[in-house]
Structures are given as structure tokens and as C-alpha cells.
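Accompanying notes for the structure given below.
With one protein chain held back, the other chains of the complex are shown just where they sit.
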Amino acid sequence: MDLREKSRQLLENGDVKAVIGYERGTMGARRPAFIRKAERADRLVFDEACAQNLATYLTRPEVRKLGRVAVAARPDTLRAILQLMAERQVKEENVLALAGDGTVELGTAQAIEEHLATCAKELPARDREILDRLSRMDRAQRWAFWQAELSRCVKCYACRNSCPMCYCGHCTMDCNRPQWVPVASHALGNLEYHMVRAMHLAGRCVECGDCGRACPVGIPIHLLTFNCEESVHLQFGQRAGASSKLDYALSTFRPDDKESFIR
Amino acid sequence: MADNFFLPQASLDTLFAALTGDGRRILAPTDRDGRTELNPVTSPGDVAKDYLQTILSAKEAAFPKVERLMSFSTGAGSVDLKDAEPSAVPTVLFGIRPCEASGFKALDAVFNWDTRDRFFNARMEALAVIGIGCTRKDDACFCTSVGGGPGSTSGSDILLTPVEGGFLAEVLTEKGKAMAALAPEAFKADPGLEKKVVEVPVAFDQPGLTKRLKDRFEDGIWVEQSLRCVGCGACAFVCPTCVCFDIVEEADAKGGHRLRTWDSCGGHMFTLHASGHNPRETQAQRWRQRVYHKFSYYPERYDMLGCVGCGKCTRACPVDMNLQEHLAEAAQA
Amino acid sequence: MTEPFEPKITAFVCNWCTYAGADLTGTSRIKYQSNVRVLRLPCTGRIDFMLLAKAFARGSDGVIVSGCHPNDCHYTSGNYHARRRWMIYRDLMDFMGIDTRRVTFSWVSAAEGARWAELVNEVTTSVRELGPYTEYKELALTGVE
Amino acid sequence: MTDTNIYLPHLMRIAKITQEAPAVKTFRLEFMDAAAAEAFSFETGQFGLYSAFGEGESTFCIASSPTRKGYIECTFREAGRVTAALADKEEGDVVGFRGPYGNRFPIEQWKGKNLVFIAGGIALPPLRSVIWNCLDLRDWFKDITIVYGARSVADLVYKDELKEWEARPDVNLVVTVDPGGDVPGWTGKVGFVPPVVEALNPSPDNTVALVCGPPIMIKLTLPVLAKLGFSPEAIFTTLENRMKCGLGKCGRCNTGSSYVCKDGPVYTLEQLNSLPAEY
Partner (left out) sequence: MSRIGVFTCHCGENIGATVDCAKVAERTRNVPGVVHSVDYKYMCSDPGQSMIKEAIKEHGLTGVVVAACSPRMHEPTFRNAVEEAGLNPYLCEMANLREHCSWVHEKNDATTDKAADLIRVMVEKVKHNTPLHPIRVPVTKRALVLGGGIAGIQAALDIANAGHKVVLVEKSPSIGGHMSQLSETFPTLDCSQCILTPRMVEAARHPNITLMTYAELEKLEGFIGNFKATIRRKARQVDEKLCTGCGLCITKCPNKKIPDEFNEGLGKRSAIYVPFPQAVPNKPVIDKTNCTFYKSGKCKVCEKMCPTGAIRFDQQDELVTLDVGAIVLATGFKVMRTDKFPEYGYGKYADVIDGLQFERLASASGPTLGVMKRPSDGKEPETVVFVACSGSRDRAKGVPYCSKICCMYTAKHAMLYKHKMHHGKAYVFYMDIRSGGKDYDEFVRRAIEEDDVKYIRGRVSRIYEEDGQLIVKGADTLMGGEPVEIKADMVVLATAVQAQDGSEELAQKLHVSYDPYHFFAESHPKLKPVETNTAGIYLAGACQAPRDIPETVAQASGAAAKVAALFSRDELTREPVVAVVNRLPAPTFSYCVGCFLCQSACPYQAIEAEEIRGRDGTLIKTLAKVNAGLCQGCGTCVSTCRTKAIDIQGFSNEQIFAELMTL
């Protein structure tokens, strides 16, 4: 039994309306695939090269209309599904996660939570290297680093649109009364955009890194959200995507939260 | 007709020095932080080695991602307008690929089809292109399917094609001649060099596609193809021919600027009315718009394609919306 | 001759503690430097992190954010929420290379009139020493052709 | 570098503001630059981009008739950032104007014909320009019928002009408000526009119909006209796609191979039928 076989069964039995998985794309890449007919299930692949967080599709109107769907789920996808459930964007009964090798059916939030408990999370080597480099920089160097990186941003919003947690129909970027962030992708517009994005994901980011992966100009923007998420973890001891019960670090508090900078 | 020369590798220094000496900025693909990007360079050594293409296209040389259209100052009951002059620094685009070089025509078609866009034109006037023909390609390339080619001279003022020890230089236009004239010693007589470029197979029948699109508008294919599209603007922003733009205001109580920025028909905000009505509400409609605009509306309106087959969109797409593949599918019955 | 640099300081304060505290500074006639411009909000919980960024974008050289001490919030917990937000935002600013020495977070109660004066003086003096926040002010013009 | 900056607006002074309906205003604008005023002309159906400096530009038709010289008028509803800023202006304030843009109603082709104008709500302004243009050339045309509906009596725009048209013997004006939108003393009709048109039963012979209104009104009125025997080429309307440049460049209003800002905003139903329904 593999993901293809499992998908075929699910579709044939009418358990799900579609399987969102991966197929082979250009130049050896894997890309998202929507399988709605059992006979197309053999397009599916599920291996190490499958990187995208498919949970991002669960909040699209087109997908919501489908009804119950199965999703080939890597651990980050599972985290995103839980977080989306916590934020009332995905209903438990509308999603079936296919985890592990693609045949492990996780049909409930509880099943996903239990499965995740067995999955470790590790930072990719490349990210570690950049973070390491940044940690050795002084403030001015970090400023220069991010200014150089962000100067490449064209505000295509690939990062936002790839992010499973950026499901808001009306993004802060779309607000014009007031115009919180300049539309233009000049230095200020870019800095503010990425600042807002990172802050809005603080306590919500499942650290899949899809934003960085999506960036056409290669800005390691996922490190900004990672930084916020890490800071949430270090200071408040929690991580997004651990549970389908809402526990948003920035709308809760402890009277004894510790900081060192408030005078 | 083109004048052909041999440009030895070593003579590039001479050419660069001459161009710089003439007060021109040279923009060329560079390898910065592991990414191939257009940046100002002063010597051939600054130019990236073995690059396929830059991530963003060369269009930014004439159509920057943010540019000022005008400024104004406001007082009690008064407004003063200040026209913006495009800062059209004489620029040589060196080393861009023939596909991108030919992209400027598609931009020009829109910017000047009716009224003339001063900002684009001023930059274009100040721009000269020294393209380099392709000796490499990847699976995203499909220039030959859209009327171009790895050795196409279209859009270049001088086209260089790598040969042993240097380049075959085709000096194509007056601008090209003027550049060559700045460094006559660099351009040696052509010993009868063979112009050898990479072979890019034709992936689909473009005239057939354009014809096929006429009756495919309501086809389910657009929904099917676009299911995985996340609706970002990466494809449009890296595209050498995508010309859609936004005009935005940045101001305070005293005054401000009106800026032009790139925009993309792929985003849901693009056509959204203030009332909430959206003429292109679904991603499928927006994806279809992108395909039709380039392969149906452009030919109809401007008698050319809005695509040069560079494949940048395919490379940039976070979900591999491979254009060539989807076009090939759409071209089929 | 160039004029000595006078920093522009923007303060976001809550209505119930720090604004009232600053009122008390006035009532007590305690003098402090006049660089600060106070924006009154109902609660520190209301202070969107973007307001801080916008203050810099508008040319502020320093920013003060101040509200009720923990446990004293008029709305019981707005300041606790604010504190969490600041903890994360400050880390992000630092990570992005924004000069966090220019942002002062503080608790000033309605009884701490003298403390408000002290705070403003300290911040004004230290930001004056840091000089104008030029690199941030230049952002709006960087990248526009 | 002989090109001019096509994005640069004219400065206009607001000569007069009329509050037409809740959140709906009409501006009468005059050129501040005499030479620009001199050089300016437009035709009915055309539109412009109006600047509230500091907020941006918004697109509305020119609601006055080209036969009335020396000024232009626009009528708009406060909906977004720019319209809100415009609504905040006072007489004497300065706004920007770029235009005229787009095509026009081919009124000279309608000589000797009957005209039926059908408008709903805030979509009367584009037709008002044509109506006045035609009334100023009254002897070109035969019967002129105007059907205008709004949600409520308060929402009717150009109330004074409606009275004027009402009083004219050479205009057949029918004003209607949606059920529930009438007030005591209301003497007009109560009912939605499509059935009112159907009941009015205008003859399609030698007649041109101009329809402007919210999408739902247009959607329901077109079948009525078809039923009455109007052919698609005898029905005109204007589109209101989102625009940024008005010059056929920014791509926003692109619908099929048509740029609404250049090939429109005036279309016959026949033309619309050949466009994708992306408007």
C-alpha cells in the first residue's frame, strides 16, 4: 500500500472529494497536485523532495467548496492543519491527513496531535548557517544584511500566498484606510511588509519555511517568522501547530511573563 | 544588415572601459549572494560566470519596480504639482539573453500603442543592449516555441555569441554601432565564425495555440490547471514582458509623490472594486487572463506575442505552474 | 553653522496611567525636555506594533511606549498583552537590525509624575547622543527610480 | 524627450458642490489653467480620473454635457479612500483631473431616432451627460423617454433636474423607487426598474436604448429589452471596470482584447456579448 493506492481507495469509496498531494514537476521538482479522480492517483509521488506545505490550499474557496479532502501531509503540514483548526479555518470533518509514507490516515485533530508527538523538528543546515552568521553580526551588520536582502523584494507576495497561515481574505497589505504599509516595494515598503508578516505569524508560524522557499529572489524571509516563533517559544514556552485548541501566545499572557527591557 | 566581428574575451575589458568612459552605466548579470541578478558593473570580471539567466528580467532597466510619476505639495486650498523627470542614465544592458532582449518590444507595444509613455521611452532611449546568445538552456526555456531563439538578434543592439576565445559580435543597430565605435580596437574582423547556440526544441505550436484559445475560454482546463496556483505575482514580476502596473500615492499633510509600481493580474485585488464586486473572482479566471493576455489578446491587439519563452515564470513559481507545459496542453485539441 | 541636533521623540501612552502620570508631572511643575510628542491611546493593549514602526518612518529618532504597571491596568490585562507583543516585536526589531536603543518601553503610573519627567529626559538625552536615525529616514526614498 | 507626462493631472478648482443623496455628491470643476481650459474638449460618455492629492485617483464619467462649456461635472458616491477624501473637499478646493478618456456615445448616429434611457441609482450620471447632450440637440431626435429608479426617494440623484425633465413636454420621464423606498407624498412609481420598463413597453422600432445601473439591474433589464424586441446593437451601456491609468496601459480594465478605458466605456450589447463577462 502506498499513497497512490490509498488515494485511489479514498476516491473510489467517496471518502474524500479530492486528494491534495504531490506530482513530478519541472526539472525534478515536486509540485502540488489535485487528484479528483481515482484513475489519476498514479500521478502522485510522496518522497523527500516533496517540500511544499499543502495545508495552504485548505483555506482556498475553491477547495473549501469541495468538501472533505485528503492531504498528503508532512509534519509541518500537520502542524499547519492543527493551527488552522485552532483558528477556525479548517473543520476537522473536512480534512483527512495522509501522513508518514502517505498511508497513515489521520482523520481527527487528536490523531494528528498524537502523530506529531513522534515527529522531531530540525532546522535545515542552510538556515542554521545563515542564523549562525547573523548571530555573529552586530546590529549595523544585521541591518545591512536585511536591507540588502529586502532590496530584492518585489512584493510579489509569493511568500504570503504560499503560507498556510496567510489565509486572511483582506491582508494588512490590502488596507488603505489607513494605508498601513506602502504598496510600493521600496526599502520602507519592503521592511514594513516583512515586519508585519513576521509579527502576524508570531505564535502562529508552523515553521515550514514555505515563504522562504517560495521567494523568487531567494530572500531567506522564513528566518524572520522563525525568529518570532522562536522568541515566542523561548519566552512563553509554546509552539504553534501543537494543538487544535487555540492557544495564541499573543492573545494570552501570564502575569509573571519575564522580560528585561521594560523600565 | 548586421556587421559581424570577432570580440576576443580579453577585449571585453576595453569595451567595458570605453562604455564606462562614455559615461554609461553597465548593467550585467552578477552573482551576488548566490543569486544571478542584474547589477551595475565596471569590469567583465564582475559579470557572473556560467549563468543561465537572471532571476528578475531586464525590464527593470526601462520599467523599474518603483518609479516616481510626479510629486505635489499641498497647502491650505492650494496644490502645486511637480512633474517627475525619469532619471534616464545612459545604460548598457550587457549579457542579457536574446529572449529578454526581445521582451522590450512587448513592453513598448503597450507603453506606446496609443499615447506615449515618457518614463519608459526616456529609459529606453538611454538604453543599449548587448545580448549574449545562449549556449545553455534548461527545461523551462521555450523561446523557439514563441518565435524567438537562443541566437535571436531581436531586441539586441549588439548580440554576442560565445565562440572559442571570445564572441561572435553581431552589431545590429545604430546604437550598436555607436557602442562599437567607442572601442573599435576591441572588435576584430570576423574570420567567418560559426554562430553556434544551444538547441531549444519547439514545445508547442504557437499559432495553433492562439487559434485554439479563441474557442477555449469557457473550457474546464483553466480551472484544472490553476488549482495549485497560489495567486501570487512572482510570474508577472519576473516576466520580461508583463507590463501591468499600479499607481500609488505616498503623501503626508504637506505633500507627496505618485509612484508607479509593478502589479500582477494574478492577485485577487487587481480587479477588485471598492464595492466588493470582482470581475475576475476566481484564480482560474486570473490564470486564464494571464494566458489569454499573452497569447490571444496581444496577438489580436499588437500583432505580437506577450511572451518571449524565457521560462522565468516557471522557474520563479513556488508551485511550478510550468507555462510551457500548460500552453502545450492548451494547444492540444 | 549647523544647529545642534534635537531629536524627535514620539511617545505612545495609555490614558489611565502614563498619560495621567504625565499630567501629574505638569501639576507638580516638574520640568523636562520638550522634544517629546505624546499620543494618547486607551491602553497599551491598543498600541499596534506598526505604530512604532510608523513613528520611525515619520522621522522619529526615538520612541517611548508606556503604560500601567503590571497588575494596574485599567482594563485588567491590556498591558500584559502589550508586554508579550513588545517582547516579540523587540526581538524582531533587533534581529532585523533596527536600533532598539531608540525604543524605550516603560511602566509609568498615574502617581509617577517625577518618573515621567525622568524617563523623557533620559530618553531625550540618550537619543540625542545616538544622533538622528538617518538610516531609517532614508528608507522611503531608497528604491524609487 | 519630447513626450509629455501623460500621468500628470490638470488642477481643477471645485466651483460648486451639490449633495445629491446620502454620500453622493456632484462636483462642478473648473480648470485653474486658462490654456488647459481652452484646449479642453470632451464628448458624451467619456470619463476621467479625479485626484484627491495625497490619497490617489478615482475614475468617474464626466456627468455634464459637452454642450455646457467652461466646466465639467462628476457625481460620485463615497466608497473608498479616494472618494472619501474627495467628499471631504469644499468649494474652492483643488483636485486633479486627467481626461477625457475612452470612447463616447455615437449620438450623431441616432438622429431621427427615439431614445430610451434606463438608469438605476448612482448610474444616472453617465446617462445624464447624454441626456443633456441630446436635450440640447433636441430636434435631432424623436421621442425621448427616461426611466430612472433608485432604492429610495432619498437615493435619487439630480432631484432638481428630474423636476425639470418632468416638466418638459418633450421628455417622457418615469421615476421609480424600490418597494419600501417611497415616502408619504411620493407621486412617482414604486417598483423595480425592469418591470417598470416592461410595463412602459417602449417600441423598439427606430429606437436606441441606453442602460446604466448596478449589475443586477442590467442583468434583469436586458432580457426585458430583448423581449420587447430591441436588438443588441440598439442597446448601449457603459462599463465601470477598475482603472489606474485610463490610457490602455496598466492592464486593470483589460477584458478580452478590449481595454475598457480605451475601447469603452461605452459598448453596445452586441459588443459586450463578444467580450468575456469579466466586468
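Each chain gets a letter, A, B, C and D, in the order it is written, and its residues are counted from 1.
Keep in mind that, in the parts below, a residue touches a chain if its C-beta (ideal position, glycine included) is under 8 Å from a C-beta of that chain, and two chains touch if they have at least 3 such contacts.
Bear in mind the structure is a predicted one, so any value in this text is a computation, not a measurement.
Q: Of the residues C:A55, C:M93 or C:V144, which one touches the chain left out of the display?
A: C:A55
Q: Which residue, A:N94, A:T108 or A:T172, contacts the hidden chain when the whole complex is considered?
A: Answer from the full complex: A:T172 touches the omitted chain.
Q: When the complex is taken as a whole, what residues of chain C touch the one chain not shown?
A: Residues of chain C in contact with the hidden chain: 6, 8, 10, 15, 19-20, 22-27, 29-34, 37-43, 45-49, 51, 54-55, 58-60, 74-78, 81-82, 85, 117.
Q: Could you please point out the chain A residues that touch the chain left off the display?
A: Its contact residues with the unshown chain are 87-89, 167-172, 175, 177-178, 180, 200, 246, 248, 250-252.
Q: Since one chain isn't shown, list which residues of chain B touch it in the complete complex.
A: Interface with the chain not displayed, on the chain B side: 74-77, 252-253, 275-277.
The rule is simple: only the chains that are shown with their structure count from here on.
Q: Counting C-beta pairs in contact, does A-B beat A-D or the other way around?
A: Of A-B and A-D, more C-beta pairs in contact link A-B.
Q: Could you state the distance in Å from the CA-based centre of chain A to that of chain D?
A: Centre-to-centre distance between chain A and chain D: 47 Å.
Q: Go ahead and note the Å separation of the Cα centroids belonging to chain B and chain C.
A: Roughly 46 Å, centre to centre.
Q: Per the centroid of Cα atoms for each chain, what is the distance between chain C and chain D, given in Å?
A: Whole-Å distance between the two chain centres: 51.
Q: When you check chain B against every other chain, which residues touch at least two of them?
A: Residue numbers touching two or more other chains: 65-66, 246, 248, 250, 252, 259.
Q: In chain D, which residues are in touch with two or more of the other chains?
A: Chain D, residues with two or more chain partners: 80.
Q: Any two chains that touch count here, so list every such pair.
A: A-B, A-C, A-D, B-C, B-D
Q: Which residues of chain A touch chain B once you look at their complex with the stated criterion?
A: My answer: residues 25-27, 29, 31-34, 52, 56-57, 60-62, 148-149, 152, 154-158, 160-162, 174, 182-186, 189, 210, 213-214, 216-218.
Q: Which residues of chain C touch chain B in the complex?
A: 58, 140, 143-145
Q: Chain B touches which residues of chain D in the complex?
A: Per the touch definition, chain D meets chain B at residues 1, 3-9, 11, 53-57, 79-80, 83, 92-94, 96, 215, 240-242, 244-245, 247-252, 254-257, 262, 276, 278-279.
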